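With one protein chain withheld, the remaining protein chains of the complex are depicted in position.
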Amino acid sequence: MNYHSPSSFEEASAIAAGASGTTRFLAGGTDVLVQLRADIVTPDDLIDIKHIPGVKEISRTEDGGWRIGVAVAGAEMTECADLCADWPGVVEGMDLIGSTQVQGRATLVGNLCNGSPAADSVPGMIAAGCTVTVTGPEGSREVAVEDIPTGPGRTVLAKGELITGVTIPARGEHGGDAYLRFIPRTEMDIAVVGCAVNLRLDGDTITEARVSLGAVAPKALLVEEAANAIIGTTLDDAALDALAAAASAACNPIDDKRGTIEFRTHVAGVLAKRAAKIAYARAKGESA
Amino acid sequence: MSKRIHVSTTVNGDEADFLCDPRETLLDCLRDHLGVMGVKEGCGTGDCGACSVTLDGRLVCSCLVLGVEAEGKEVGTVEGMAAGEVLHPLQRKFIEHAALQCGICTPGILVAAKTLLERNPDPTETELRYWLAGNLCRCTGYDKIIRAVMDAAAEMREAS
Partner (left out) sequence: MPKDSGIGASSKRREDVRFLTGTGNYTDDINLNGQAYVHFLRSDVAHGRLNKVDTSVAAEMPGVVRIFTGADFEGVGGLPCGWQVTDKHGNPMQEPAHPVLAQGKVRHVGDPIAAVVAETAAQARNAAEAIELDIEELPAVIDMKEAVKEGATKVHDDLESNLCYDWGFVEENKAAVDEAFEKAAHVTTLELVNQRLVANPMEPRVAVGDYNRATGDSTLYTTSQNPHVIRLLMGAFVLGIPEHKLRVVAPDVGGGFGSKIFHYAEEAFCTFAAKALARPVKWTSSRSEAFISDAHGRDHVTKIELALDADNNFTALRTDTYANMGAYLSTFAPSVPTWLHGTLMAGNYKTPLIYVNVKAVFTNTVAVDAYRGAGRPEATFQLERVIDKAARELGVDPVALRRQNFITEFPYATPVAVEYDTGDYNATMDKLLEMVDRDGFEARAAESAKSGKLRGFGVNTYIEACGIAPSALVGQLGARAGLYESATVRVNATGGLVVMTGSHSHGQGHETAFPQVVADMIGISEDMVEVVHGDTANTPMGMGTYGSRSLAVGGSAIVRATEKIINKAKKIAAHLMEASEGDIELKDGQFTVAGTDKSVAWGDVTLAAYVPHNYPLEEIEPGLEETAFYDPANFTYPAGAYACEVEVDPDTGKVTICSFAAADDFGNVVNPMIVEGQVHGGLAQGIGQALLEGAVYDDNGQLLSASYMDYAMPRADDLPSFQVDHSCATPCTHNPLGVKGCGEAGAIGSPPAVVNAVVDALQRGGHNVTHIDMPLSPGRVWQAMNG
């Protein structure tokens, strides 16, 4: 295995594009190292991107949004008070990945590129409308988060391409987001269902909403029907029921020992309701 | 066989150099190349926390860090907790409360608890239980660990 520590994304991309065998990018390493040690994937070239300037930075964009470096660990996001105030749901999703120790290493982009349908950080990013910058031999492009995974373990990234940053939009006025997941226990497990809700209010009425579900289909979903169920409402009981029904209807989960299809479908609805209530309260400036 | 890489790092405040295969984890490098045996392997997948160390002050599982990533960084392990013969308050309180049995997970739990108290000197029991959720202990049921850390935190707050 060759270990590389390039000093620019262009250099990283060139190494990957020119490599003949298996290539992996190393940021937090929480997935790559597990695969390496279990002899599941032994890369011929391992490209450590942590030495590229700026990858550990969290910064404001010109329009008031956020730019998260690709090597920013979950714990560093949780420790950024302004980011937590703007996008608690995005931060919650990241914060739910693994233990304190894993939080010290795991990154948003790593979680996204691992391609797990149950990746905890992804629904929050989708609901928030996050985009990522993809850099490759042909240059850079901006891609919506929901368009990155294509199925379990697969992404749209081509040979030589890597994600070089995450952009979270400006929070704006009267907005709130939340992420909840359900697992057989309370920590460390893979989500049975994850649900993120991001919404904006005009007075008591929801004017914009995005709802995303994780772990219920081969990739995280942006569920328009669920968003439509609450847009124009004050999140009354009827709207919540419609939201739950739409979330459940969007589920296409696998049946394994972590939960039957029926159970997962039901819980998706329960979580959608609970997440929407939290997001709504946050949009109103109430603590939740 | 991959080309071996020279790594210069700091372990518990002392400069340390080693040669490693780039596939080797920090855990293996600490144990096999530097003789730092307090780090333990319980799972190798970052799920048990027995190999917990700090890397530039950040709590990590050393099984999920490559040895080469320690270049220029500061590594902290359980061996760095006591000042000579004087035990760290957490170590003393673990004895007072019998917060360990077989001892294999204990170094990782101490390192984890120490990093928590550095950030949050006055954690609630719930905060502490969540913080330590990455450290599996099969012997104690955690009860005495929680009491020992809370007691140590109280003592450290009084002393500061």
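For this structure, a couple of remarks:
Labels for the chains are A and B, by order of writing; each one numbers its residues from 1.
The working rule: a contact is a pair of C-beta atoms (placed from the backbone, for glycine too) under 8 Å apart; a residue touches a chain by one contact, two chains touch by 3 or more.
Being a predicted model, the structure only gives us computed values, none of them experimental.
Residue-wise, the contact with the chain that is not shown comes from B:Gly103, picked out of B:Gly57, B:Gly72, B:Gly103 or B:Pro121. What chain A contributes to its contact with the hidden chain is residues 38-39, 182, 184-190, 192, 256-260, 262-263, 266-267, 270. Those residues of chain B that touch the chain absent from the view are 1, 21, 23, 36-45, 47-48, 50, 77-79, 81-82, 87, 91, 94-98, 100-107, 110, 125-126, 128-130, 132-147.
Everything below uses one rule, namely that only the chains that are shown with their structure count from here on.
For chain A in complex with chain B, the touching residues are 1-3, 26, 29-30, 33-34, 36-38, 42, 46, 48, 50, 73, 75, 98-102, 104-105, 186-188. Contact residues on chain B toward chain A in their complex (touch as defined above): 2-3, 5, 21-23, 25, 44-47, 49, 52, 55, 58-61, 63-66, 68-69, 112, 115-116, 130-135.
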